[in-house]
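What you see is the complex with one protein chain gone and the rest in place.
Let's look at subunit A:
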Amino acid sequence: MIPLITGLGLFFVRSESASKNLAFFSTLVSFALMLAAVSVWDSPHYLVYDHSWLGALNSRFHFALDGMSKLLCLLTVISFPLIIYGTWNNSYEDSNRFYGLLLLSQAGLLGVFLSMDALLFYFFWELALIPLYFLSSRWGGERRIPVTIKFFVYTFLGSLFMLIGMIILYNKAGQSFAYSDFLKLKMSANEEFGIFLLLLLAFAIKMPLWPFHTWQPDTYEQSPTPVTAVLSGVMAKMGVFGLLRWLAPVVPAATYQYGDNVATLAVIGMLYASFVALQQDDLKRLVAYSSIAHIGLMILAVFAPSFSGIQGVMIQMFSHGINILGMWLVVNAIEQQFGTRKISDLGGIAQKAPALTLLLVIVALANIAMPLTNAFIGEFMMFNGVLGSTATKFGIAYAVAGGLTIILGAVYTLRMIQRVFYGETNALTANATDISLNVQITLAIIVVAILVVGIYPKPILSLTEELSQQILNRMNLK
C-alpha cells in the first residue's frame, strides 16, 4: 500500500495540461492496487506495514488493512477516478495544481483509513484537510474565502481537541500510540467521559453532527463540485470511521452511557436538515442538507448499537459515498451546461436529456432508499438495529423520527426531480443537450454499483462482519 501513497505526492510537480490524464491514471492504479490487495494479496504479510517512526515518542508508522479499512479504501479508490472522469469537461486554471492537490487529499484519506497509530492517524487526518482547503479556496465560488476559512477553523479546532484526547490516551496507555494498546486500556468513568467528549468533538464536526454542521452547507455550496464530492462522499466518512475505530472501542463505557445524548442530537439533526432541505432552491445546498440527514442516521445507528445496526453503518458508509457521488456528478453536469444551480430556473430537462434523467432517477431512488438499491439494505439494517438495540431505551422513538426523515427525503428529492427534469422547458433549458459520454459512463458505473450492492450485499457484509462483532464485544463488556 505504501507505493500508492508516496507515488501520489509526485504528481504534484507535473506541469502540463496532461495532468488530468496523469491524475486519472494514478487513481486507476490505486484502484487496481486496492482491488489486488483485497483479492489476490489478502494476507497479513502484504497488508500490514509497520515501521518505527518517532523513536522517542514511541509512535510507529503502522498501517493495516482490516475489514472496515478495506471497505473505506475501496470507496476512496473508486470515488476518485469516477470524480475525475465524471467531471472531465470541467476546466480549471492551473489544472496541474488542482489535480495534484486532489491526489494529495486522496493520500491523506487513505492514510486515515489505514493508520493503526493515533499520532499517524492525526497526521493524515490533517493531511486530508489541507489540500481540500486550498482546493476550495482557490477554485471555489464567490464567497469561498470566508466560507472555507470557517470550515478550516472549525475542523482544526475539532482536530486539536482530538489531539489532546490522543495525548491523554497515550499517557494512560504507557507512552504508546498503538491502537492495540488503546484497546487494552481500563479507565475510570470520568476519564472515559473526558476523552469521549474530546474525540467526539472532532468527529462530530467532520461528519457533521448537528449542531456542529454550520460550516457544511456553505462549504459544499462554494467548493468546486469535484471537491464537494470528495468532501461529502469520502471525507464525511472519516468522521463515522473515527467513531467506529477510535471512539466506540476505545471508550466503550462512555459511548454506552452517553450514546443516547449523541443519538438525540443526531435525530434532531436529521429532522432539521430534512426540513431545511425542503426549502432549498439551490441544488448543491439541497444535496448538502440531505447529506446531513443521511449521516445523522449513521450516527444514530452507531450510538444505538446492535450487530445489525453496525453492519448497516458499514454498508451505508459505502453506499452513501457512491450515491452522493452520483448526485454531485448530476449537479455538476447541470451546472456546466446551464450555468445555474437554481431549481426554479430549470425545468423540462427530461425531454432533452433522457439518459441523464434515467440515471439520475435511479441514483435518487437509491438516495431515498428504495428496495433493490444499496441504500435500502443499509438503512433497513440500521433501523432494524436501532429498534433492536439493547443500549438505548428510546429505540422506537429514534426509529420513528428516522422514518420521518426518510419520508421527507423522498419528498424533497422527488420534488427536485419533478421541478428540474419534468414540466415545461423554459428559455434556459429549451436548447439543452444530453450529457456527454464520460458522464454517462460514470453514472452508469455508479448505477451498476448501486444495484449490485442492493441485490447482493453479502461480500461487503462479510468483509466487516468480524470487526462489527469486535466493536460490539468491546461495548458490551461493561
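Throughout what follows, contacts are C-beta pairs under 8 Å (C-beta built on N, C-alpha and C of every residue); 3 or more make two chains touch, one makes a residue touch a chain; residues count from 1.
Everything below uses one rule, namely that contacts and distances are computed from a predicted model.
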Candidate names "Cytochrome c oxidase subunit 1", "NADH-quinone oxidoreductase subunit N", "Probable glycine dehydrogenase (decarboxylating) subunit 1" or "ABC transporter permease"; UniProt protein name, chain not shown: "NADH-quinone oxidoreductase subunit N"
Touching the absent chain when the full complex is considered, from A:113, A:152, A:328 or A:398: A:152
Positions on subunit A where the hidden chain makes contact: 53-56, 122-123, 126-127, 130, 134, 137-138, 144-145, 149, 152-153, 156-157, 160-161, 163-164, 167-168, 170-171
